[in-house]
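Apart from one protein chain that is not included, each protein chain of the complex appears where it belongs.
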Amino acid sequence: MNRFPTGGLIDRDISIPFTFDGQTYTAHPGDTLASALLANGVRLMGRSFKYHRPRGVLTAGSEEPNALMEIGIGADCTPNTRATTQEVYNGMVAQSQNRFPTLKADILAVNDLLSPFLGAGFYYKTFMWPKKFWEAIYEPIIRRAAGLGRLSGQADTADYDKAWAYCDVLIIGGGPAGLMAALTAAKGGAKIILADEDFIIGGRLNSEQTEVDGKHSQRWAAEVATQLAEMPNVRVMTRTTVTGAYDGGTYGAVERVGDHIADAHGAPRQIFWRIVAKHTILAAGATERPIAFPNNDRPGIMLASAVRTYAHRYGVAAGQRVAVFTNNDDGWRTARDLMALGVTVTGLIDARTDVAPDVDCPVFTGAAVVGTGGRLGIERLSVRTSDGSIQQINADCLAVSGGWNPSLHLTGHMGGKPTWREDIAAFVPSPDSIPNLVTVGAANGTFSTLGALKEGMAAAKAALKNLRLKQVRPKVPAADDAQGAVTAFWHVPDVKGRSWLDFQNDVTVKDIAVAHRENFRSVEHMKRYTTLGMATDQGKMSNMGALAVMSALTGQSIPETGTTIFRPPYTPVQMGALGAGAAGKGFAPERLTTSHDWATSRGASMIEVGLWHRASWFPREGETYWRQSCDREVKMVREAVGVCDVSTLGKIDIQGPDAGVFLDRVYTNVFSTLKVGKVRYGLMLREDGMVLDDGTTACIGQNHYVMTTTTGATGPVMSHLEFCAQCLWPELDVTMISVTEQWAQIAVAGPKSRELLAGLIDDISNESFPFMGCGAVSISGVNGRLFRISYSGELAYEIAVPARYGESLMDELVKRAEALGGGVYGMEALNVLRIEKGFLTHAEMDGRVTAADMGMSGMMSTKKDFIGKVSSQRDGLNDPMREQLVGIKPTGAVRQILGGSIMVNVDADPIRENMQGHVTSVCYSPTLDGMIGLAFVKGGHARIGQTIRAVDLLRNVDTLCEIVSPQFHDPEGEKLRG
Amino acid sequence: MRISCPHCGERDHREFEYLGSAKLLERPDGGDRAAFHDYVFQRKNPTGENAELWQHVMGCSAWLHVVRNITTHEITAVKLARDVKAAAR
Partner (left out) sequence: MADFKLHPSEAPIGQPIEIGETILACIQPANILSIAPFKGQGMAVTDTLKAVLKLALPTVGKVTAKKHIRAMWAGQGQWFVVGDIALEALTEALDTKAAVTDQSDAWVVLTLEGADASEVMSRLCSLDLGALEQGQTARAEFAHMMSCITPTSAGFEIMIMRSFAKTAIHHTREAMRKLAAQQAL
C-alpha cells in the first residue's frame, strides 16, 4: 500500500470497494480512480493508442492522456473516462481499454516492434496497394488495433438535462485566483457563478504543501468555498466544466451530477448549461508539461505536479523511490515535499546548468534523463550528467516537470491568438480574445499563489466597477510569492530511441522530424499528418512540445511557428449531454388537434405534418391494410358524406382599414372587392415569382378577413405577411394574428353534407350558404363559423368552433355522418380526393413552380402590383417549355405510377438529359378505379392527350402514361356548386 | 449570440430567425424588371459590419434591423425594421 497514514482530503474511516479489470480494491471518499489505483500499487492503467505500449497515469487532472477507462457495465458503460477525474463510488466497475486479452499481456503490443513501419503518416503510404484492400482489409485491421474504449452498442438509458443560467460574473476555476475573484465579486453584491471542473473547490491549493492567510492552503480554500456557498448571490458549481466560449457572453458548461454516484435514482447524469455572463473571469490555472526523452512513457513516469497532488491531496505516494527530472524550480519543491513525507528521492536531475538546488538528495545539474528501463513500469533511469557520463539511478517513479502551460483554451474559442512570453516559456491569452473576459492567475501566466490572489481580486474589482456595484477591498491573504524560474527545455537532444511527445496518439519527436522532412511544416499540417493533439486530451500535454520541436527544425521562433486553434469543447462532452431533452418526445414539439385523443381511440393511424400529428386513416373492422380504409373513406365522401379534422390549416385573422389593400398586394388576385360573407381562393408568390402558398380567404366583416394557409406553410406565411406589413409597407393600417389555435375546424364533405348539417344549423340553404359563402352560425348555442369551401370537389363545408368544443363537435358530426352512410376520413383519403380533383399541395408547390406552371396565370392580376409580379415576368419563367402541371394515367400494361418518377418520352432512355419532368403526387383513385398522378411535364399544357413514360429507376417501374387534364373528377365543378 | 430586441431586451439567438440583407427593405416601386432583379438577387458580400433582417419569431414577432459585424458577430445596433423603413420613406 502506498497510502500515507495521515494527510490529504480523503476520509480514511470509510472504505469503498470497486473493481478494476475484475480485481477488487478499496478506495476512500475523496479518491479518484487514479489515486485509488496508485494507493493500491497499480501503476499500469492502459495501453497506448497505436503501439499498445504499457501506460500509467501521467497527470492528476482532466488533461490526462493515458489512464482512460471504461466505467460501468452494459448500457451504462462510459468509455474513455479519465481515471484522474472519475470519483470512485461504491461498487464501481472500471476496465482498462485497447488491450487484448489483458492489460498485462496485450498481444497487440507486437505493434511496438513494428513501429519502424507505423510512424507518422504510415497509413498514407503503407497500405496503398491494392486499392480494394483498403476498405475491406487494412482499415478494419487498423481500427481494431488502434483505439480507445468501446461503445456498449446499446441505447444510453441515463437521463440528461439542459439548463440556462445568468450571472453578472462567471468565474471559471476555483483555485486561488478564482476564489479570490469570487470572494471579491460576491462581497460587492454581484450575482456570480463559480464553476470548477473538480469535485472539491481549491485547485492547486489542494495539491500543494503551502500556506494561505497563515493556514494550510487546503483549509483556506475550504473555508472560502463554504463562505461563498452561504451567500445568496453566489452559485458554486463543482464538477462543472466550462467547455466553450460563444458570442454574447454565452458559455457552455457540463455539470456532472450523477457520474460519481452508483445509482442516481432518476437524477440527470449530466446537465449541459448555457451560462450567460456579463463578465467572465477565467481562472482555469495551468497544466504542467512533460519533457520528451527516450522511453519517457513508462508507467511510473508522471508529472511532478501530479506526484505532489497524489501526495498532498490523496495521501498517496506515487512511488517509494522517486527521481525528479526538471527544468524549473517546481522540481525542487517536489523533491523536498516527498522527502518531508518520508519518501526516498533517489535523484534530482535539473536540465539547467546555472542553478544550485538546495535539496538534500543526489543532485545532477546540467543533466538529462536519456533512457528508462523496467517491465510494465519504470524501475531505473539513465542520466547523462553534465560531463557527458551516463549514470544509472533506481526509481519506481520519475517526476517530470517541463514548466507550465496556462490553460488558455477558452480564449481561443472566438478566434483569439495567444501571446508568447519568453520569461515563462509559454503562451498566455491575449487580452480581449473574448469580449468581457479577463484571464487571471496561472491561466494568465502568473504562477505564484500571491500573484494569483491579487489578479483574481483586481479582475473582480474591475467587473464590479463596470457593473456599477459596490467597490470592496478585501484583504489579500498572505501567500507564497515565488513565481518559479524556468528555462525552456522541451526534449533531450542527441539520444537514441523514441521520445514521446503525444502520449495519447503515440507521436514521438522523430515523427515531428518526419513531418518536417515531408514538408508538413505548418502546425495545422503537422497536427493532421502526425495526429498529434487529437483525441480526448486535444494536445493539452503535447502541443507545446511538438511546436518547440518543429520550431527548432524550421529555425523559426515558437511564436512564429504559432499554435493550432483551440475549439470547443475544452474537455470531451458526452453526446447525451449535448442532446439532452432532444430524444423521444423532445425531438420536436408535438402539436395535437382537439380531436387527437378521439382519433387515436378509434384506432386512427397518425402521421406527422410539420409538427402536427394528423389522422391518416381510420380502420374499420376487417380492414387490415391502409388502402382498404382509404378507398372506403374516399367512396364515403363521393357517395355520402365524410368528416375530417382540418384544424391544422393555418388561420390568420387580418383586420384594419387597409386590410383589403394589403391582401391585394400579397395575393396575385384581387381581394379588396370581396364582399362580406364571401370566400375567395388566393395564390401567394414569393418575390422571385415562385409560388409560396395557396388557400382561401374569407371576408367575415368590414375590413376583417380570415386567411387560411396550408398546414406546413403556416409559419413561413405568417412571417412573410409580417415582413410585408412591417418591412415593406409599414404605412398600411393592418393587423394580423394567428387564430389557428382558437378554432377547431372540421370539413364535412359529400353529397349528403348539407343534409347532415341541416340537423345542426338552422339555415343551411344554398341561398344562405352558396358555394364560396361564409357566415356566423350557432351550434347548440356555441358561436361558430361556417365556410362553404371544398377541397374534395364535392358539396362541402368547413365548420369552425372554439377549440375547446372541437372534440365534441367532431364526435357529433361523425355520428351523424355514420347515420347517413358516411363517416370520418383521414389524410390519405383527403389526399386522394384532392388529387382526383387536381387540387394542389406543397408536393406540387415545391418552391420551383410559377403560377403559370400550375395553369393559374389567369389568377395574376394585371391591375395591381403584388409580391412576385415583376419577377414572374422574367423571360425564363415564361418559357413555353417549362415543366407544367398535368394529370397522368397509365395506358399500358403497367398500371402503377410511383411518386418521384421521372418523365421521359416514349422512345427515350430514362437518363437525366432526356428528362421531360417528374411525378409529384400519385394515388389509387377508387372513383376512377385506377392509379392517377399529378406531374410536371415540359410544355405539358400543350401535350394533353400525348403519351409519355413515368420511370422509377430505383424501384424499377416503367409506366406508359397518357397526359391528361389534372382535373380528373368533375372538371366542370358541378358537384361542389350543387 | 444574443440579440437585443427593442421590445423584449437581450435574448438568445434561438428566438430569432434570420432572413438576409436589410436591402430587402428597399423593394422597388413600379415594374422595372432590372430593379427587381437587383433587389431580389444581387447581394454584396461584405466583411465587417452588415445590416441584416431578423425576426423575433419566438418573441414579439417584430422584424428587426440588426447591424452585425459578420467577422466578430458583434452586434452594434438593433432597430425595429418598420421604423427604419418609415424613416427611409
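Order as written gives the chain letters A and B; numbering starts at 1 within each chain.
Going forward, a contact is a pair of C-beta atoms (placed from the backbone, for glycine too) under 8 Å apart; a residue touches a chain by one contact, two chains touch by 3 or more.
Here the structure is a predicted model, which means the values were calculated and not measured.
Checked against the hidden chain, the listed residues A:Val93, A:Leu108, A:Leu148 or A:Ala163 yield one contact partner: A:Ala163. Residue B:Ala62 is the one among B:Ile3, B:Leu25, B:Val40 or B:Ala62 that touches the chain missing from this view. Interface note for the absent chain: among A:Gly189, A:Gly581, A:Gly603 or A:Gly939, the touching residue is A:Gly581.
Only one residue in the set A:Val110, A:Leu151, A:Ala267 or A:Leu928 touches the chain that does not appear here, and it is A:Ala267. Of the candidate positions A:Glu139, A:Glu608 or A:Asp762, contact with the hidden chain is made by A:Asp762. The chain omitted from view is touched by exactly one of A:Pro435, A:Gly603, A:Pro802 or A:Gly973, namely A:Pro802.
Hidden from this view is one chain, which touches chain B at 7-12, 14-15, 56-62, 80.
In the full complex, chain A touches the omitted chain through residues 159, 161-166, 191, 257-258, 261, 264-268, 274, 276, 581, 585-586, 588-594, 612, 653, 655-657, 704, 726, 733, 735, 737-743, 759-760, 762, 779-782, 801-809, 812.
The rule we apply is simple: only the chains that are shown with their structure count from here on.
Distance from the chain A centre to the chain B centre is 27 Å, each centre being the mean of its Cα atoms.
Residues 1-2, 10, 12-13, 17, 19, 24-25, 27-28, 31-33, 36-37, 39-41, 53, 55, 57, 61-63, 72-75, 80-83, 85-86, 89 of chain B touch chain A in their complex. The residues of chain A lying in touch with chain B in their complex are 246-250, 274, 276, 414, 435, 687-688, 715, 719, 722-723, 726-728, 730-731, 865, 869-871, 873-874.
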